[in-house]
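All protein chains of the complex are present and in place, except for one that has been dropped.
Right, subunit A next:
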Amino acid sequence: MKRQNSNSGKNTLKQPLLEEDKVKSLFNAKLWDDDYRRGLKEEIANSKPYNWGTIPELVSDDLLRAVRKEIETEIHFTKKETDIYKVNQSGDLANLAGLDWNDLSRLPNLYKLRQILYSEIYRDFIAYVTDSGKLSGQKADMSINTYTKGCHLLTHDDVIGSRRISFILYLPDPDRTWKSHYGGGLRLFDSIVSNVPCSDSCAKLVPQFNQIAFFKVKPGFSFHDVEEVKVDKHRLSIQGWYHIPQVGEDGHIPGEEEKWVQTNTSTLAQLESNVLQDYEFPKFERDILPYHQVKHFEKVLAQDKVEDMSNNFTVENGIKELTPISAISDEKILNEQELNYLRRYLSEQYLTEDGIAKLQSDFLENSSLQIDDFLNEKKSTLLQKLIKQNELENDCPYKAKDVQTPWKTAIPPHKWRYLYIDGKSLENFQTETDILENLNREELPNFELLKQTLDKSKNSTEIELMDLVEFFKSTIYKKYLALITALCPLSEQVLIRRFRPGKDFTLATKCQLNKILENVDGFVDAVLEGTLCITPFDGWESGEVGGYELYMADNDEEDDENVSKKSQLDKDVEDASVYRTDDSGDSVLLNSSASWNTFNLVLRDESVLEFVKYISWSAKSSRWDIKMQWDVKSTEQESEN
């Protein structure tokens, strides 16, 4: 996915200066009161979870109303949606000074507002109360966003380039109070350790007209998000940053900005650089299958034609040998016993000779399969009833601390958040010690054992789902998988996941191959990934409420040549950007909305990004799915030999 250079719209301000008295008069007078300033400074120094502050009625009411009017009439917004946000964006405000006079005359109040927000006296005020050090007046960096119903911005830390302070000036309807249940709040996250924010926010600001919120950009700690707007209202805001002083400015220190940028790689870069993988849960690590299983898959795939194996005899070097009885036969077709096992869960149409042949050829043609009605009607009906019942009748925990076995919360929330069952004992990470203890005594998944610990009357849905997982982990199912993909599974991971409305998502990530298996003969540098979507309610098709799973090509690779022409600083800024350009149509490889009983199977190479879009608060239910991954090898070589 292409990350845009966030510096693109930042211009040096060249504007006639307003007189200081004039600037002061346009702010709330209390800003210039020493007691107020001291009080605010102290408040910010002691604020939790990191240094932040807010000032209601920041500027002249008349000025801000006039600004709002100008924005409403003169600025065009475009709705943009990526894995991390959905928002209506305007262009960058930094180049206002470069507009021609016609355009300028259309936005005089906005122009004035920007001037006072970047005036020396106000910058000094912000630097004083936040203890940030000097702030640049040249590098103005603002944009206007309006969050309408369904809009949101997921957790991030704002660490990009030379940003020192982030601020948001709110402009919802000036004549009405913005209420907490409208959503759109600014939520702040405490951190377990640096770069690992807690799953749930610990502070929320309900924004009012003419209120500003601001915080020090603190790498690894200043995590925040914008709560989804839940009603049909416009939460208009001006978002901006104060940067490290530039060359020629008061407070400029040569090399300071470069050092800052280099030291503080952003959230995204951190996630991608694998530094924090120990602190990610669940880990996308697949457990290596026992060799006695793998060798059967190898034999199945290695055959050129079906041999008569009815007597469990095989001919090797002219000598008849007895093949040991196994859970699966080594034949390249499914025998009756295997079919009967598969029939317990799967639809008949995918088990017939024709059905399998069709899946084989489709997979070879497309490297992916989208299979409707994958589970048979009996299983499907039972599961649908249970999941619906679970959705309608049971309380679903919304805070990580309330999540109970067998469920866990996926962390950290700047990468993903959802509930999952991985077949291991309860973990509920609140502190660093919790995580370290877990890392010291890691378990292998055992769904059967976990199932036995559950209360049947309370966890009937979970037990049924875990049965299904055991089916997907069975040797016979993996033989079926080997047959339709012509790939031999070497390792596996199966997770039951639940994405709650108004809460859960995954950001786009690439898959990682299993390093231990890299040198295995025929190892395929791609992961076979299956998603059985079992979301029982409708309303997902348009994608409006999110919940879709999207696979996309990473265009960065193709742009390598262009990147090399840019300066190192530009590249750093670009890599560090949390924001992404929206998906251009041709990079999308697969897009499947949440649905009932659909199985997606994808052979995913390392360059392919995948995410599950944030589920809107207005979705009818959670998205439920079972996610499976296998490392695979190809037996092509062997069969050719």
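One rule holds in what follows: a residue touches a chain if its C-beta (ideal position, glycine included) is under 8 Å from a C-beta of that chain, and two chains touch if they have at least 3 such contacts; residues count from 1.
Basically, contacts and distances are computed from a predicted model.
Name the omitted chain as UniProt records it, choosing among "Enhancer of translation termination 1", "DNA repair protein RAD5", "Chromosome disjunction protein 3" or "Coatomer subunit gamma".
Protein name of the absent chain (UniProt record): "Enhancer of translation termination 1".
Which residue from A:K149, A:H243, A:K408 or A:K473 sits in contact with the chain not drawn here?
A:K149
Using the document's definition of touch, tell me which of A:S367, A:N438, A:S474 or A:Q512 contacts the absent chain.
Here the residue in touch with the unshown chain is A:S367.
Of A:K86, A:R164, A:K216 or A:H234, which sits in contact with the chain we cannot see?
A:H234
Looking at the whole complex, which of A:D21, A:D34, A:E393 or A:D455 touches the chain that is not displayed?
A:E393
Pick from A:H296, A:K408 or A:R500: which residue touches the chain that isn't shown?
A:R500
Which subunit A residues touch the hidden chain?
The missing chain touches subunit A at positions 149, 173, 176, 179, 181-182, 231-234, 301-302, 304, 360, 363-364, 366-368, 388, 391-396, 398, 485-487, 500-502, 524-526, 537, 551, 553-554, 586, 589-590, 602-608, 617-618, 620, 622, 634-636, 639.
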